[in-house]
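Here it is, the structure, as structure tokens.
With one protein chain withheld, the remaining protein chains of the complex are depicted in position.
All chains are identified by letter, namely A, B, C and D, in their written order; residue positions are counted from 1 within each chain.
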Amino acid sequence: MFYYLALAAALFAIGLFGVLTRRNVIGILMSLELMFNAANINFVAFNKYIATDALVGQMFAIFIVVVAAAEAVVGLAIVLLIYRNWRGIGMDNVNVMKW
Amino acid sequence: MQVLEPGIVFWILAVVILVSGFLVVTLRNMFHCALCLILCLFAVAGIYVLLEAEFLAAAQVLIYVGAVAILIVFTVMLTTDLASESLIQHNENATIAFVVCALFAIGVPYLITKTGVWMPAKGELISDNVGSIGKYLMTDFMLPFEVVSVLLLAALIGAIVLARKERS
Amino acid sequence: MEFPYLSSLIFVPIFGMVVVMLLPKENHKAIRWTATIISLIPMLVSFWLTWDYFVNFSGSAAMAYQEGPYSWIPSLNVQYFLGVDGISVPMLFLTGLLSTLSLLASFGITNRVKEYFAFFLLLEAGMMGVFVALDFFLFYVFWEIMLVPMYFLIGVWGGPRKEYAAIKFFLYTLFGSMFMLVSILILYFTSEPHTLNMMTLIETCPTLSHSLQMVCFIFFFIAFAIKVPVWPFHTWLPDAHVEAPTAVSVILAGVLLKMGTYAMLRVSWPMFPDALRTLSFWIAILGVIAIIYGALVSMAQKDLKKLVAYSSVSHMGYCMLALAAFSSVTAIAGCMFQMVSHGLITGALFLLVGVLYDRAHTREIAAFGGIGAKLPVYSGIMIFFSMAALGLPGMSGFVSEFMIFVGAFGALNKVLVGISVLGVVLGAAYMLRMVQRIFLGEFDKAKWGGLTEINFREIVTVAPLMVLTVAIGVYPAPLSNLMRATLENLVTLMAR
Amino acid sequence: MTEHSYLIALLPLLSFLIVVFFLRWKEMLSAVFSIAMILVSWVISIIVLIETLARHGEPYEAYYKFIDLVGFVPEIGILIDPLAAVMLLVVTTVGASVEIYSVGYMHGDPRFSRFFAYLSLFLFSMLGLVLANNFFMIFIFWELVGLTSYLLIGFWFEKVSAADACQKAFITTRIGDLGFLVGLFLIAVYAGTFNYGGVFDSISAGAIPAGIVTLIAIFVFCGAVGKSAQFPLHVWLPDAMEGPTPVSALIHAATMVAAGVYLVARAMTVFVGSAEASLVVAVIGLITSFMAATIALVQNDIKRVLAYSTVSQLGYMMMALGLYGYDSAMGHHSPGFYAGTFHLMTHAFFKGLLFLAAGSIIHAIHTNNIQEMGGLFSKLKLTAPAFIIASLSIAGIFPLSGFWSKDEIVAAASHHPVFLVFTLLIAFMTAFYMFRLCFLTFFGEPRDKEKYEHAHESPKTMTYPLVFLAFLAIFAGWVGLPWLQSGFASFVYHGEPYHPHANWLLMIISTVMAVSGIGLAYLMYYKKSISADRVAEKFKPLYTLLYNKYYFDELYDAVLIRPVLAFGRLMWRFDGSVIDGLVNGTAWATVLWADMKQWFDKWIVDGAVNGSGWIVRQSGNIGRFLQTGRVQSYAFFALLLVVLVSLFKLEVGPQEREAGWPVLTILLAVGIIFLAILSRTIGRQPAGQETKQEEHV
Partner (left out) sequence: MEFQLPEYNLRMMLPEIFLFLWALVVFLFDLLSKRRRESTVGYLTLLGLLICGGLLATTGYGRGFGNMFFSDPMALFFKVIFLGSAFMAVGSSFGIIKQKIVNHRGEYFGLIMLSTVGMMFLASSQELLSLWIGLELTTIPLFVLAAFFKDDKLSVEAGVKYFVFGAFSSALLLYGFSFLYGMSGTTEIVAMKMNLAALFIANGSLGVVPLVAMVMIIAGLGFKLSLPPFHQWAPDVYEGSPTPIAAFLSVGSKAAGLVAFAKIFVNGLWAFWGLEMAPNDWGYLTGILACAAMIYGNVVAIRQTNIKRMLAYSSIAQAGYIMIGMVAVNEWGLEAVAFYVFAYLFANMGAFAIVAIVEDKTGSCQIGTYRGLSQSSPGLAVCMAVFLLSLAGIPPLAGFLAKYKVFAAAISLAGQSQDYTWLYWLAGVGLLTAVFSLYYYANIIKQMYFSAEESPYRIKPNAPAVMVVAIGLIGVVLFGIYAEPILQFVKDIPAATGVIPR
């Protein structure tokens, strides 16, 4: 089980890195998907090795997949908006408001 | 807790996941990134299979790979003139962020092995994967299931509202 | 059930505020008179209360005219509980009187009249509430309610630096109130059963541990000291007083400052006798510093109103000195006298400064000279109150200062009190310098030839204060008899 | 009538109120009313005196409680004993004379009515002071007297000198009153009452420690020092001559300044209880007397000479009382008390007369400077003899009243050689400067022809009081003739009645001193056989010192007034900057903190945009670390925190958590800031990015 958790942690860290560093919104979106997947791996692994009496972890993962998809849809719609407004999708541009 | 040595398949999948995941966040060409993402998600589905979550693996392939990733690819192609360009794709946080994330990646597993206190496993996992998931969806998790459908509706409407070009 | 006199003190002004708000905005005359006439009701009630208390209740220290405790917010044990005793009655009297006089003095306001009078009545309600509340929560609520109209009154109708002064006043006082709130909560949770009833807490609080008493005492002290204001917390006062319109200065000096000392007497002094014993010396030192310091700073002032403002610091220093001498009935009575008399005298001084300012449009002392020749009546009244302020016998200020000194001399370090007596001379010095530079000397006819004498309305606003100042100065026995039983009881409580 | 003696004080008060509120516009009526009231008072006080005589000096006391509290019961009441009865008569007599006199003197003044109102108020206060039966009440009237003195000195307040003088008088006497106040507190604390009888009883019974008695005595004496213009608080009295002359006569010669002496006489039991304090009184009195006499030798302003003369004479009385107290404390008999009070009475008459006469002179010639007078005797047929009679009286020439009282003071000092020498010296100087005055004023050639020509005798309202007082100046002293069986001494006394006897030797010596003083003045200023200028030239430094009144005013100005004012200003500045600064400091720091971000953003970043270099750009990045507008940075910092906390939690076990909490907070804060700065400085900086900011802001 540990290996799965470690894998998930690494994947999560990679996603994190992406969210923090990507310069465009789609990149961020993709990194977020990685993070969700990392959580999913955790859930499934725990389900397999600890909470074996029910498939709650897997259920959770399925819902995460679905919701992540929904989120991705909205995110991509926003990406389109950004593209229309800024003619580009770099996050650096999206900082009109500050302090 | 006993550390179960996983098989070779796991290692292959893990390497694929990590490498492709890393590429997703580092490659400069967004289109390539999207392709790597698809690869990564496939590999995760493989992990699910290893973990005896066949239904989940199928859902992963269908929803993620089939829908989300393709959607992303489309969006990339729709929006990015920079799909093929090679701009620097990381901002100034990169160095520190890398350190931190590396720390995270090492730290969490370290923590887990070092001080993890786990409940003993409650026997074998239920074998009838697809069937029980169906049952759960109809019984215990019926309400979240319904709510998720509402959520999907909301996301749908929202996406339409946002993505639609206004006649003005 | 008896007629709720005390509630009427609070709610009649609020009712008046509503009435004023309903009047048409342009009809200044109606607004002014409505407000003034409505304020007559609490004034008369407070007068009647004073008389009735004197006749019927002054013999015992118990709370009179109690209303409640009625449950207000049962889940917080908050009660609507009013009552008065010998220390609140004079304050009510003062509040009622000064409110009406200030309203009368506000007839010169021409800008946003409606809001002004509405806020003023709200202010009056808040002040009355503080003096009659016997529930901590209620007390705190009134304490805070007052800040809001005050903030507006200074901020909208004030002088050139009104915004600064208003927010400074608001922030300072709120800062203090926060300490009070903490202390109230601590008391609430340490009392068993939990209660916010001041009377009960006065009974139970002395059993608290010494350290807890100290904490609560200091917190309360900070809250009240800012209001008084005691020396290092006083810097809001000159700004607020100087920038506020005349009538508001009167209320500030006449009533608001007294809330601090009143609250000390009502709340923190009898509740924490141990802490009081430990700290009384330091309080006395603060009082002495305030006396001397306020007087010295007054002497350096070039602005007439600022001078009067700083003189308040000095005069309230006497109160602190008296409060430090908690074991002496004389000193505490002196404190009460000083509160009343400072309210009368400084209120009148602010009114008079306002009269001069209305005509001359400056308050710079150096700009005047020899006004006495041109405005004999005004000068006479002003000199009268200057004399009262410097503690001339025959006027209330003397009686109070004398009592404070006598009491403090017996109860405190004699050298300390001896030093504070210097304040008497310094007080004479700054007041007389002011009088000399404004009223005496050569008259600049070209510059001030156009000044007009104080008019009838203005005399009416000042005359009652004059009468009372002299009355208390000549025959203080009724006032002291009014308070005696309460004060003796208080002193025994504080000496526990 | 004695039980209604409060009327003596209240009638002038009534007159004050009536004049202020009703008769202000009717000048003559207000004057007449005031005079009528004081005359009634005068009559009553005569009756009271007679009744007191009839009671053989038995005191009469009545009072009500001013305030009734535990441990503090001041009273308001009256006490009629011989001393009070005599003083009442003196005050009403001089007061009535002065009021009548003022009708002429103040004629035509725009504030004529007000003058009478003030005079009435003063008389009320003074009479109240005399009537008082306790220390508290005497203090009240004591202060009121000060107030009225203030008002009357500043009566012509348009004159800057008058305005200054009244302020000076008030504050200086208030310094003395400060001591009096402390004395009162001591009395209150140790005796528990203010009533004379009560206090004296507890002192006699030894209920108050001896040291405290001394303190009380000295502090009470402080009040007397201020009011009676004793050294070192004498500086106000000469300046007080800026007031109208009737005021000088009434207040600053006959009554108010005598209140100090009256107080000491009243509190004599206290002084008797402490030899040290009595000695202090005596010494202060002597110093004052001598110093003032020397100053009076060289002054040129007629009223100032009289003022210093007053100071000197008051010092005389003080000394007498002090010596009495000392002697009594030592167990000796002394005529001091009798002498002091007796001189108090006679002095009131002749000094009042002197001032009124001087006022008449000034009225006639419109100057105060004696160097501009001369030869006025022929012009002022009534004033001049009156003035000379008074001068003779004050010089102590037989058989005028001054002779008898002064003689008793000399007698009181006779057991103390030093005092005796100085006493006689002062007597000599008194005679000299008084006759210097007389000769320069009335005799010789007029030095200012023009003024001389216009001089004329004063109206009858002014001269009749002069005549009346001159009569008193001659005969008032006769009530104290040493041969009388029941004279003044057996009526007004402290402790045991004192029976004076004629001491011929002393009488002769003092008369010789007086006559020689007159003679010297005659030689210098009438015969001019000794040149005054030459003498002045010869003792130039001394002359200058005396002429400038020992530089007391300058000294006080430099040592007291300026420092206090400067200190006041310093405090004010302290108030504005330090205290306000401290208290506002928190608020200020808060705003500063809020500003910092903005400042960095607006200023440094703009600077960077304008191309001011790499370093500035880097600092700008440091400043922008909190709210950059970039969503990823936000997330990043949040994450940093998470990691940091996790790491921290790893390191600190459950046991140390208690201690860990503040450390954690600090670590968090430092960590966030540090990492933020690092991230921004190390991170790559894409070109062309800086220019795109703040379009919409």
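Definition applied: a contact is a pair of C-beta atoms (placed from the backbone, for glycine too) under 8 Å apart; a residue touches a chain by one contact, two chains touch by 3 or more.
Treat the numbers as computed from the prediction; the structure is a model and nothing was measured.
Screening C:64, C:105 or C:181 for touch with the missing chain picks out C:181. The hidden chain makes contact, of the residues C:156, C:218, C:474 or C:493, with C:156. Summary of contacts with the chain left out: across B:49, B:99 or B:112, the touching residue is B:112.
From the options C:18, C:37, C:55 or C:73, the residue with contact to the chain not on display is C:73. In the full complex, chain B touches the omitted chain through residues 108, 111-112, 114-119, 122, 128, 131, 135, 138-144, 147-148, 150-151, 153-155, 157-162, 164, 166. Contacts to the hidden chain, counted on chain C, fall at residues 72-76, 112, 115, 137, 140-141, 144-145, 147-148, 151-152, 155-156, 162-163, 166-167, 170-171, 174-175, 178-179, 181-182, 185-186, 188-190. Where chain A meets the chain that is not shown, the touching residues are 8, 12, 15, 19, 25, 28-29, 32, 35-36, 38-39, 42-43, 45-46, 50-51, 53, 56-57, 59-60, 63-64, 67, 70-71, 74-75, 77-78, 81-82, 84-86, 91, 94-98.
In this section, only the chains that are shown with their structure count from here on.
Centre-to-centre separation between chain B and chain C, using Cα means, comes to 70 Å.
Multi-chain contact residues of chain A, defined as those touching 2 or more other chains: 16, 20-22, 91-92. Under the contact definition stated at the top, the residues of chain B that touch 2 or more other chains are 88, 90-91, 93-94, 97, 100, 104.
Those residues of chain A lying in contact with chain B across their complex are 1-7, 9-18, 20-24, 26-27, 29-31, 33-34, 37, 40-41, 44-45, 47-56, 58-59, 61-63, 65-74, 76-81, 83, 88-89, 91-92.
Across the complex, chain D is touched by residues 168, 171-172, 232-235, 238, 293, 295-301, 328-330, 333, 370, 372-373, 376, 387, 392-394, 398-399, 402-403, 405-407, 409-410, 414, 417-418, 421-422, 424-426, 428-430, 432-433, 435-436, 439-443, 475-477, 480-481, 484, 487-488 of chain C. Residues 1, 3-4, 6, 10, 14, 17-18, 21-22, 24-25, 30, 33-34, 37, 40-41, 44, 47-48, 51-53, 55-56, 59-60, 63-64, 67-68, 71-72, 75-76, 78-82, 87-91, 93-94, 97-98, 100-102, 104-105, 108-109, 112-113, 118-119, 121-126, 129, 132-133, 136-137, 141, 144, 148, 151-152, 154-156, 158-163 of chain B are the ones touching chain A in the complex.
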